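And then chain A:
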Amino acid sequence: MGIAIFHILVFPGLLFLTIFGFVAEYFDRKLCARLQNRIGPPWFQPIADFIKLLGKEEIMPREADVIVLKLIPLFALVACVTAILYIPIWGQQAIFSFNGDIIVVLYLLTIPTLAYFLGGWYSRSVYSMIGAVRTLTQLFAYEVPLFMCILASALLADTWSISEMVTFYNHHLGYWFCNLLGFAIAIVCLLGKLEKVPFDIPEAETEIVAGSFTEFGGKLLALLRMTFNIELVVVASLLAAVFLPFGLNFHPAIIFILYLIQVFSIIAVITFLRSLFARLRLDQMIAFCWKYLAPAAFAQVLINLILKGILPR
Partner candidate 1 sequence: MTEEEKIKQELEEKFGCLKDKVVIKRERRIFADVPIEKFDEIFAFTVKQMHFDAISAITGMDSGDLFTVMYHLNKEGRIVLNLTISVNKNNPSIKSVIPYFASADIYEREITDLLGIQVEGLPAGNRYPLPDGWPTNEHPLRKDWKASQSKKEVRNALL
Partner candidate 2 sequence: MRIIEKMITWSRLKSPWVLHFNTGACNACDIEIIAALTPTYDMERFGVVLKATPRHADILLCSGPVTKQIESRLIRIYEQMLNPKFVVAVGTCACSGGVFNGCYNVEGGINSVLPVAAYIPGCPASPKAIIDGVVKLLGSIEASGDKK
């Protein structure tokens, strides 16, 4: 029982993720600043922001639904943290794994987006309502291609559990290349899920102030920002596990270091894309997702089905 609590609360669980989230946020902001030819914040910036927000006063808008607003960040946080337990970090076996845990992880990762919608809708300010509606419309655009290309690689590995997929791809290193297209699509959809620049329409600063988080302040905002960081880390580690299965049977510590390198490289790619593009309009984003990403993801599924028949087990 003690080991489970240790797993949930300390190692791959809350403590590790918070620290990893802060480091990831620092890495993301510093790299983006360097790309924009600026010096960027000092290393302790995320921690200072977090503590300062905790020390601030608490204001609730009159019409807003207080209970819902208070619980929203907790829902999103819990969903992200439980998702990490199914992703192999230390060694090739995740802590809990059963056949079908990839579906559970994917659904756990959509809970934060729904939480942001509820948070925006229930804070009753005009800007946050529009931001909330935009979060949902964007969800339908990037969700289908993301699910399709992750499940395509699961199809090839002929299992629905992440750990078995990792061991399968480690043994057949050659198959990794056929998932490359899926990996590219997943990265682009990730930008939509994490609301990074080309698709950060829900919290477009210059249009609707801060989207669905206009009314969040103080402690709630601290929790929310922590959830953003953890969501970034968890989704990046999901992609690392599914699409970059290296580290055959080394010692688990070495696999852990390989895992860190993979996650930081994915975050670097996201930051690079973030500082390259302008923000798209909602209709352009949906058109882009359905015209290009969804057919490409569908093609990826077809390729994997055909390959599954041809390639030796």
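Here is the rule we use: a contact is a pair of C-beta atoms (placed from the backbone, for glycine too) under 8 Å apart; a residue touches a chain by one contact, two chains touch by 3 or more; residues count from 1.
A quick word on the picks: all candidates are chains of the complex that A comes from, given by their letters.
Computed from a prediction, not measured in an experiment: that's the story for all the values here.
**Q** Can you pick out the candidate among 1 or 2 that touches chain A in this complex?
**A** 2
**Q** Over in the complex, which chain A residues touch candidate 2? Could you list them?
**A** Contacts found on chain A: 29, 33, 36-42, 44-45, 47-52, 54-59, 205-206, 209-210, 214-218, 221.
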